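Heads up, one of the protein chains got dropped from this complex, but the rest are sitting where they should.
Up next is chain A:
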Amino acid sequence: MFSDDTRVLTGAALLVGAVFVTAAACAEEPNPERNAYFGETHLHTSWSLDAWVFGNRVTGPADAYKYAKGETIKHPLGYDIKITTPLDFMGVTDHSEYVGVTKQANTPGSYTSKLPEAQGLIITDPNSKQQQQRAFLAVVKLLSGPPVKALMSPKVAGTVWKENNDIADAANEPGKFTAFCSYEWTSMPDNRNLHRNVFFRDCAKVPEAPYSALDSWHPEDLWKWMDTQRKAGNELLAISHNANLSDGWMYPTDVDSLGRPIDAAWAESRMRNERLIEMKQIKGQSETHPLLSPNDEFANYAVWSVLLGLPPESGRVDRIVGSYARQALKDGLTMQDARGYNPYKFGMAGGSDAHNSASPYRQENFFGGHAHEDGTIETRMAGHNFAGIDVRYEEPGGLTGVWAEENTRASIWDAMHRKETFGVSGPHIKVRFFGGWDYDRGLLKDRDWVKAAYQDGVPMGGDLPSAKATAPTFVVWAVKDPTAGNLDRIQIVKGWSQHGQSFEKVFDVAWSGDRKPDRWTGKVPPIGSTVDIDKATYSNSVGSVELKTVWSDPEFDPSLHAFYYARVLEIPTPRWSTIQAKQLGIAPPDVVPPTVQERAWSSPIWYTPMEKARKAAKAGLTVAELKGRGATELDQKQVEALIVGKAHWVRNNVTGEKFKVSYSANGQRTVWHIGKNVPQPSQVGDVARNGYEGVTSAYSIKNGRVVTFFQEAPFEFAFYKVGDAIYGARSNEFGYANYEVLPKPVEFLNPLGKGEVAPKHGPVPPGPSPQKK
């Protein structure tokens, strides 16, 4: 007995000890369960031409790394700046050209040193003041004369790139701080932002010169070049940014930038190279737009609708369609379903795009991102207007989070490549997201849950394995930044596709406090705000430190392609503009909200139906099939006779939703009786609100097609008649004819006892069926 007790006691002590040892080992050894590292993947220094134009002439890449590691450096305007929380990794993403000439000239045997143009630059006696003086004069002469092409050759220009990389090598401290070799490919056709940041896995293998947008502005050419590099053993990946400012060019669905039809090869090339996207940076977020996601009450965040550098008299407006990631993820599913390829299976990242060799990441430590354009509180709060930017709209920089075994180039790059990444709006919010089929509901009680989560499923960025249950289960976990606001909630954003239409829904899955989700919508009410706008303060008396849950999709349909990603929201905190308005004693600007809910976005997890499940589902009706049945498309006159000055009832055959469409004789159109909580097909805008308020938008009829605009993007609606039935096809639904004109008005929109939409968030409560609004 005695000896047994002793053994038990010793065992317990050993157990505790073992936990400590393992934990201690985690700090230094590679952690197979992976650690979260936060880094900047988009930063400019004075070496970038535009940074210089903005007035950053002071600090270079070396200073940028100092700042990232926590040292105080100078803002271009001369004051001290210091990061709130130092970073774990960074890649400076400057451009490079025509620098480093003198140094090359003085390297015996170098290409430059043999050029006649460089002879005046050579110093033989390092201590000779005279020679240094002469060399500098030669430099001045060189610069004031016509451009010396010999010095612009790749061998010389390449040394600048080399210099960039040498600085990264010097800043790189494996295990402590990772500095990447990276640069920005800056393609901007007609003010459309198609920029990509390119990250190399190994600085020892980088090419002599990076591929620039001067070589080609087409992303397709960049991918081709990246493929060439990869084949030669030089691994690299690209992160696109500011899709929101791309005028719809970042995520095309039909034609590429060269005007060729998008095909499987294009999709594969894109996915091989563009592994991640930047969800948020100083110039706004690219997740989604309130008009694309009218049912997402948190979509109204850091919205930017700007084309950079437009002449002030230009009337152009940045296009929403094709400019946001969530829509691209949805389109990707539909393309997979309808055409057999998905070019948009990307992971999430974040960056700043600051041009000060340093970015602000926090509302309470905000100093702008463009040197003298936004470097003082007065410039900012006066709403300085430059290059089409109202400074008040600027956001703190975002960051890229990765789950990696250790803080080294290889480990972090590999995490980026496998998309085990997340983007944050600034604070270091940690989020984990796993998907599988048989996660235990109580999994999170287990200390070793992460190990089990890896074992029985896939982490963010992955594909769900073949279905083993009726619905997939997700493990989601988030912890706040210890220096920032508490967490409000975790949401899972789901997208799916059916018959050429794609849908989205945001599920609240874990939240702080004892709030009760709405009985019918499942939505959790907003958290109380602690923000005092006059004082520009908040308190962590609400919200959670940690949120976590195991969640199963209650609306899963095994026959449909789907994706899921997690979004974590902080409690409301004062926006920088509110804090700085208080400092100046003025009103917070009314062009931006006074508070903000900082957030994190995980990379998605995708579900692909098995061939069997896909085939078992009811097929949709395509235009091709209609034509096969002898349908004819209505011509101009027939369509005019059918709709002008009239209204008719239509059913969306995918969702079953019935609604009325009015086409006024004045060329205005609106849609009525759409429910607020029913998932809508893509790119229809806030139809529920517009119908309720009687808001109209213009239509016209061209070549028998009804043309309507969703913001800047035109959509066509074609009518097909077969027998007495009239079907409609919308031009963004991949060849499907999903709408059917109903022969007579609908008498009961929500007939009781059958057909009402049951809440899908939980069990149907007992009692009489409610009237749907």
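Criterion: contacts are C-beta pairs under 8 Å (C-beta built on N, C-alpha and C of every residue); 3 or more make two chains touch, one makes a residue touch a chain; residues count from 1.
Operating definition for what follows: contacts and distances are computed from a predicted model.
Student: Report the protein name recorded by UniProt for the chain absent from the figure; options are "Acetate CoA/acetoacetate CoA-transferase alpha subunit", "Molybdenum transport system permease", "peptidylprolyl isomerase" or "DMSO/TMAO reductase YedYZ molybdopterin-dependent catalytic subunit".
Tutor: Of the names offered in "Acetate CoA/acetoacetate CoA-transferase alpha subunit", "Molybdenum transport system permease", "peptidylprolyl isomerase" or "DMSO/TMAO reductase YedYZ molybdopterin-dependent catalytic subunit", the one UniProt assigns to the missing chain is "peptidylprolyl isomerase".
Student: Any idea which of A:41, A:544 or A:670 touches the chain not displayed?
Tutor: A:544
Student: Quick one: which of A:185, A:211, A:474 or A:538 touches the chain that's been left out?
Tutor: That would be A:211, which touches the missing chain.
Student: Residue by residue, what part of chain A touches the chain that was omitted?
Tutor: 9, 13, 16, 19-21, 23-24, 26-28, 46, 49, 52-53, 57, 62, 70, 85-86, 88, 98-103, 106, 114-117, 123, 126, 132, 135-136, 139-140, 143, 145-150, 153-155, 158, 170, 207-209, 211, 215, 225, 228, 231-232, 428, 447, 479-484, 512, 544-546
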